[in-house]
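Apart from one protein chain that is not included, each protein chain of the complex appears where it belongs.
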Amino acid sequence: MEQSLSSQVVNLLAAFLLLLAFAMLAQRRVLTLIKLFAWQGAALTASTLVMAYATGQHHLYYSATLTLLLKVILIPWILHRLINRLQIRWDIETLINIPATMLIGIGLAIFAFALATPISEMASGLTRATLGIAMASLLLSFLMMIVRRKAVPQVIGFLAMENSLFFAATSATYGMPLVVELGVALDVLVGTFIFGIFFFHIRDEFESLDIRHMEKLKED
Amino acid sequence: MEIALVLGFPLLGGLLLALFGHKRWAPELNALMSLFTLVAAAALTRRVITGGPMAALEEQFFVDPFNVFLVALTAFVGFTTALFSRPYMRIEEHHGRLNAARLRLYHSMYQLFSFTMLLCLLSNNIGILWVSLEGATLATVLLVSLYRTPASLEAAWKYFILCSVGIAQALFGIILLYFAAEKIIGPGGTSLLWTHLYAVRDRLEPTVLSLAFVFLLVGFGTKVGLVPLHNWLPDAHAEGPTPVSAVLSGLLLNVALYAVVRCKVLVDGALGRNFSGDLMMGFGLLSVVVAAFFLSRQKDIKRMFAYSSIEHMGIVTFAFGMGGPVAAFAGLLHMTVHSLTKSAIFFTVGHATQKTGTQNMADIRGLIEQSPAIGWGLALGSLAILGMPPFGVFTSEFLVLTTAMHEHPWATPFLLVALGVAFAAIFGKVQPMVFGETNLRRLPHAPALIPVFVHLAIVLMLGLYIPPYLVEWYRQAAAFIG
Amino acid sequence: MANTAAIAFQILQSVFVVLAAPLLLGWANQCRAWLQNRSAPSILLPYYTLAKLFHKDAVIARNASAVFRVTPYVVFGCMWLAAGIVPVLATDLPFAPAADIIALVGVFALARVFSALAAMDIGTAFGGLGARREMLIGFLAEPAMLMILFTAAFISGSTQLNTIVETLAHREFAIYPSLAFAAAAFLMVLLAENARIPIDNPTTHLELTMIHEAMILEYSARHLALIEWAVAIKLFAYMTIGIALFLPWGIAEAGNWGALPLAFAALAVKLALAGAGLALLETLFAKLRLFLAPEFLSTAFLLGVLGILTHFLARG
Partner (left out) sequence: MEPLASPLLDSLVAAVSWLVIAALALVPAGNAFFARRLAFPLGALIGLALAGFGLQAIWLPTQQMTLPLGLPDLPFHLRVDPLAGFFLTLLGSVSAGISVYATGYFREETAGRLALIGLQYHVFLASMAFVILADDAYMFMVAWETMALSSYFLVTTDHHLPAIRSAGFLYLLIAHLGAIAILLCFGVMHGGQGDYTFDALRAADLKPQWATVAFVLAFFGFGAKAGMIPVHVWLPEAHPAAPSPVSALMSGIMLKTAIYGMIRVTYDLIGNVHWEWGMLVLVIGAGTTLFGVLYALMQHDLKRLLAYHSVENIGIILLGLGMSMVFVGFGHPAAGALGLIAALYHTLNHAVFKGLLFLGAGSILHATGLRNLNDMGGLIHKMPHTAFYFLVGALAISALPPLNGFVSEWLTFQTALQASILENGVARSLLPLFAATLALAGALTGMCFVKVFGIAFLGRPREPRHAAPGAAGDHGHDAGMMERFGMAWLAAGCFVLGLFPTSFLLMLNRVAISLTGHGLREGAVQSNWLWLVPIESERASYSPIVFLIVIVSVTLLTFIVVRRFYHGRLRYSDAWGCGYSELTARTQDTADAFGQPIRHVFGPLYLMQRHMPAADDAAPKFSLKIEDRHWYWLYLPVARLAEYVSSKIALLQQGRISIYLLYSFVTLIALLVLVR
């Protein structure tokens, strides 16, 4: 009985995660985008905790705290600092207009579910459908990276992708081995720092973070 | 023990150079650490050849002929490249393209980069493999953007975004792998250990693994530079410092391909049919053909050889995709000779560009007249990479082509066209650079050309005679790749 | 296989041909003169001319090289050899195997090449012009000749002239369409090779139209005599080849000396007719423009090829 309850909670959180993914896809303002990202992290932490509690996998507690520190607190904070320092206030322009993006996103989500169902069948009872949701949000953040035109949202998209991966790792399986998660976390952190450094360099060189300025290297 | 050394030296070197990388003797230190790594790798190799496969640190590390040969190769090319980068970087500094701080960054990152690659090769844990590969990406991103020019920043940014995204897909694939393995091995650390997965590979869930392989192939394939995931590669090679280009196409691509092959083995075991092989053959052919046609349009010399790397990676992927002892043998051999030849070419190209002050091939002329060593090095290197006997590249291409002609005749026309176009393109551009009148200036530091000719000599030897222990080594590796 | 009598006979025959050749030329000229209502010169005129030339002092250009002086002898030698190979009176020629029809064509080519080289040796405009035109004729006449001979060779299954003649002479009389083609082609080649109308005019000295004369423009005295003589022998040889191929009846068989007088008579009649025919042709036709010569000869070439083809089609 408890199992089912916790599984319901996890599924709920998964749904929330997917919702957030769509929200990010639709979001125009960069600040809100960061907020949403933080929320995603929070949902991730919650689901990890539930999983840990339900399955008694202790290392999941560690990864939950890790997530909390990294993705709810640290990275959003860094991003905030960045956009303050860089005075990024503009709205986000997209390549394709939002509704179209949303439609594509929905299509992707359906595709992901269709792809994941046969696998979810054999997943342990606790984590039905979560794999599909993870895949869906993965594809969604990928889509977001494609359609965004500025550097920062692209990076946020990348981080969101990281989140969905993490979610897949924790919920679909009972969490990856701790050493791996630590490694992943490290990479993400370093990655974020480097991104940060890059923002400054790019801004200095191109007077803007619009990646349209970075289309010089090509075949002509 | 050896493993610890192999990993320890570069890590130590990275830390030391992070502190002293700006000193005058930093380049020597860099080369020294690489030398130590090489020695350790050699010891490890001896041990594995004599003692057979071995695991260490509760199986977190695993060494078998396949990866130990790549370890040795990586350590060797890492060392020679360090030798080459000594005068090269000094000249760059002398030309004012770099300052002390950047040099420090360069040296420490160089060591860290080789550390991550070696870790990736040695790790038995697929998760760690992923982590270190991502680490390699991060390290090289900094190296590519070393000059801080707009072009180099753009290249680095593209490299960073594309590879990170790609490798994220790979991570999802790994998760799926874990997901499948967990069912059989149960939760916990061992389920990601390659050896364990290998043991149970025929019991893993086929549908999951086929799905996983797609993600893994797209992920690692991005780093291998398979068309159409290759777009970061030419930019990164062209804009980074030449030693970095050398190790990128000489080593990093190999390592990424190594990851793909490791996964292929598992998937094949699970699926029983050659699903993964077909995918790899497809990607390989596509890469070979597309890269060949790109080659003919290049103006920037480093960019051109970057495309040639894509082409050769395509050939190797195709060979591994075909499978079978001969093809796998050829693939491994081709990995070796390609990284040796290509790095040698980049060495000569580096000095040539320093002499002329441009990477634009139209402005590089008459190398043989002014500096015969560089000129002949470039000419012979290019002919070698184009598959001219008696150089070793021909050996592997011979095996690949004849096997392909026999097993997949449909593929050979594409290969024929691609090789022809590639030959016309590269040779047609190299010839005027090495021949004819000259317009070169002298260099402030004597160029390091020993590495070039050492590499070419080894490649030449491999074309005429492959030492038996090497053969044995390849055989074991090929046998397990299947 | 070569018994002394046969050898002696072959030598005699070749000598006879060499000596008799100018007579044929004289006879042809005489007939032509008659046909053109001129009072004919003596039939022996060619001999007088040769004698006169031999007595004169030779004059050659200063920058003449050895090639120039060797050529007359080489050409003469080639023609003599050719005359020796062709079975004129009897087919029992021990040396004939030394050179078959292909070699025969080769001999004529050798002579042509040398005379062309000699023509270019002095370095005058006309020498080069003559040489060029001569080679132009040659490069079409030679293959045509080969094709004609091949037709005969295919019929008789041999490339040796005497064997061919024997088989052709022995066969029961039957019309070979292939031989008809060959004969037509041969006539054209004969005219071209011997510098007769309609390709060339042996009597012209109008520089712009002449071919053979332009080549020998620089020769005088004994050199000229040798060349003229060689021309005569060439004509004689060609005619006897034609006779041997297309109407060989009456020629003496191997070892059958009794038949010789008859063969001699037959030959005399045939040659007389041939000479008269030549004269007639030269009277009836006008000289072609030089650029029509290739067409004329390629027709001959095609006829020869057709001859071979019809041989096979008729057979299989």
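Which chain is which? They are A, B and C, in the order written, and residues in each are numbered from 1.
To be clear about the criterion, a residue touches a chain if its C-beta (ideal position, glycine included) is under 8 Å from a C-beta of that chain, and two chains touch if they have at least 3 such contacts.
Everything numeric here is computed off the predicted structure, so don't read it as measured data.
**Q** For the full complex, can you list every visible chain touched by the one that's not shown?
**A** Per the contact definition above, the missing chain touches A, B, C.
**Q** For a quick check of understanding: of C:L45, C:A58, C:A184 or C:L281, which residue touches the chain that isn't displayed?
**A** If we include the chain that is not displayed, C:A58 is the one touching it.
**Q** Considering the whole complex, which of C:F16, C:W34, C:F126 or C:F246 touches the chain not shown?
**A** Answer from the full complex: C:F126 touches the omitted chain.
**Q** Based on the whole complex, identify which of B:A72, B:C120, B:V290 or B:V459 touches the chain you can't see.
**A** Missing-chain contact among the listed residues: B:V290.
**Q** Kindly state which of the options C:A90, C:A153, C:L168 or C:L224 is in contact with the chain not pictured.
**A** For the chain that is not drawn, the touching residue is C:A153.
**Q** Looking beyond the chains shown, say which of B:Q60, B:T190 or B:N231 touches the absent one.
**A** Checking each option in B:Q60, B:T190 or B:N231, the one touching the absent chain turns out to be B:N231.
**Q** Can you list where chain A touches the absent chain?
**A** The missing chain touches chain A at positions 95, 111, 114-115, 139, 142-143, 145-147, 149, 154, 211, 214-220.
**Q** Contacts of chain C with the missing chain: which residues?
**A** 54-55, 57-63, 65-67, 73-74, 76-78, 80-81, 84, 95, 97-100, 102-103, 106-107, 109-110, 112-113, 116-117, 120-129, 131-133, 135-136, 138-140, 142-143, 146-147, 150, 153-154, 157-160, 163, 207, 217-218, 222, 226, 291, 294, 301, 304-305, 308-309, 312-313, 315-316
**Q** May I ask you to list the residues on chain B that touch the chain which is not drawn?
**A** That gives, for chain B, the contact residues 157-158, 161-162, 165-166, 169, 210-211, 214-215, 217-218, 222, 228-229, 231-232, 234, 279, 290, 293-294, 296-297, 325-326, 329, 368, 383, 386, 388-390, 394-395, 398-399, 401-407, 409, 412, 416, 419-421, 423-424, 427-428, 431-432, 435-437, 463-466, 468, 471, 474-475.
Keep in mind that, in the parts below, only the chains that are shown with their structure count from here on.
**Q** Going by the touch rule set out above, what shape does the chain contact graph take here: line, ring, star, complete or other?
**A** It is other, because the touches fit no line, ring, star or complete pattern.
**Q** Averaging the CA atoms per chain, pick out the one whose centre lands closest to the mean of every protein CA shown.
**A** Of the chains present, the most centrally placed is B.
**Q** If you average the Cα atoms of chain B and of chain C to get two centres, how far apart are those centres in Å?
**A** 79
**Q** What residues on chain B touch chain A, complex-wise?
**A** The touching residues are 60, 125, 127-128, 130-132, 134-135, 138, 141-142, 145, 148-151, 153-158, 160-161, 164-165, 168, 171-172, 175-176, 178-179, 182-183, 187-189, 191-192, 205, 207-208, 211, 234-235, 238-239, 294, 297.
**Q** Under the touch definition given earlier, write down the residues of chain A that touch chain B in their complex.
**A** 57, 115, 118-119, 122-123, 131, 134-135, 138, 142, 145, 151, 154, 158, 161-162, 165, 168-169, 172-177, 179-180, 183-184, 186-187, 190-191, 194-195, 198, 201-202, 205-206, 211, 214-217, 219
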